[in-house]
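One structure below.
Moving on, here comes chain A:
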Amino acid sequence: MLGEGILKGLTETARNFLGSYVNKDRLTTVQFPEERLPQIEATRDFPFLVYDGSDWQAGLRCVSCQICEKECPPKCIYIEKSKDKKPDVTGKLQFYPTTFDIDISVCMSCQICVEVCPFDAIKMNVEFEMSSEDRFGGLLLRKEQLAKSNEYYNKIHPTEAAAVDAALAEERAKVEAKARQAAEAKAATPAPVAAPVAGETK
Partner candidate 1 sequence: MTPMSAYLLLSALLFSIGLAGALTRRNAILVLIGIELMLNAANLNFIAFWRYGPHPEALTGIMFAIFSISVAAAEAAVGLSIILAVYRHSRTTDLDQMNSMKG
Partner candidate 2 sequence: MSVLTDTPIDLTPDLPNDRSEGQLLEVSMGPQHPSTHGVFRMDVTLDGEKVVKLKPVFGYLHRNHEKIAENESYLGCMPYTDRLDYICSITNNWAYALAVETLAGIQVPERAEYLRVITGELTRLQNHAGLVGFLMQDMGASGTPLMYAFREREKVLDLFEALTGARMMCNYMRFGGCRVDVPSGWLQAAQKVIDGFPKFLDEFESLLMSNEILMARTQGVGVVTREQAINAGISGPMARASGVNYDLRKVDKYGIYDRFSFRVPLGEHGDVYDRYMLRVLEMRESIEILKQAMRDLPAGPIMDPNTKIRGFRPKAGEAYGRIEGPKGELGFYLISDGSPNPYRFRVRPPSLINLTLLEDMCLGQNVADIVIILGSVDIVLGEVDR
Partner candidate 3 sequence: MTNPIYLPVIVLLLGGAGFAVGPLALAWVWARKYSPQKSGPIKNAIYECGLESTGDAWIKFKPGYYIYAIIFLIFDVEAVFLLPFAVAFGGFTAAESIAMLVFLILLVEGLVWACQKNVLSWS
Partner candidate 4 sequence: MTISFLLLAAITITGTAAAMSLKNLVHCVLALTLGLVGLAALYLRLGAQFVGFTQILVYVGAVAILAAFAIMMTRSAEPSELSRSSSIRFSGTLIALMVFAVLAWAICSGTSALQVPGPQPEASVHQIGLALMHLFVLPLEVIGILLTAALIGAGVLAMDETRRAQ
């Protein structure tokens, strides 16, 4: 019969129309600025730099190894390595980035920088409200804008951050154990050579 399929279609839309008043599945809108979708843990947007402790400058995990800069497919990371070394959060002397810029007007959120970072220093943020009216100033994230605390990292990616923390703690423990061993050895046999510093790959 001509028109049967049309009527079927009409029923379907009518069901959705009426359903939208009673059924949450048929009214899927999330009224964005006020309502927000629950944060999905794995979400990534733009990278940020993790720092430990409370002082972002001192606690920055980044040792300016520039792997991410090299691996970044669209080349949106810009790092200038320091000439000197500063003690990091564990007190070890490290290089640090004097400049660390990420041009989010180029960044493609691919997460490769995170993947290749051997220090867990760069992670993906979930902040997406980054719109700007300023093309040249607003979209270049400087070191100070990029630095976010480990607590923040733990807040946005709890599972991942916990794993990272555990791994770092383990490594640190290993280092400490080694240092202790070395200290013991040093105590046993006075050797002027400092223990090799683990974690410094370069």
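Worth pointing out:
One rule holds for everything that comes next: contacts are C-beta pairs under 8 Å (C-beta built on N, C-alpha and C of every residue); 3 or more make two chains touch, one makes a residue touch a chain; residues count from 1.
The candidate set was assembled so that all candidates are chains of the complex that A comes from, given by their letters.
In this text, all values refer to a predicted model and were calculated from it rather than measured experimentally.
Touching chain A in this complex, out of the candidates 1, 2, 3 or 4, is candidate 2. Across the interface of their complex, candidate 2 is touched by residues 2-6, 8-9, 11-13, 16, 28, 40-44, 67, 71-73, 108-112, 115-116, 124, 159 of chain A.
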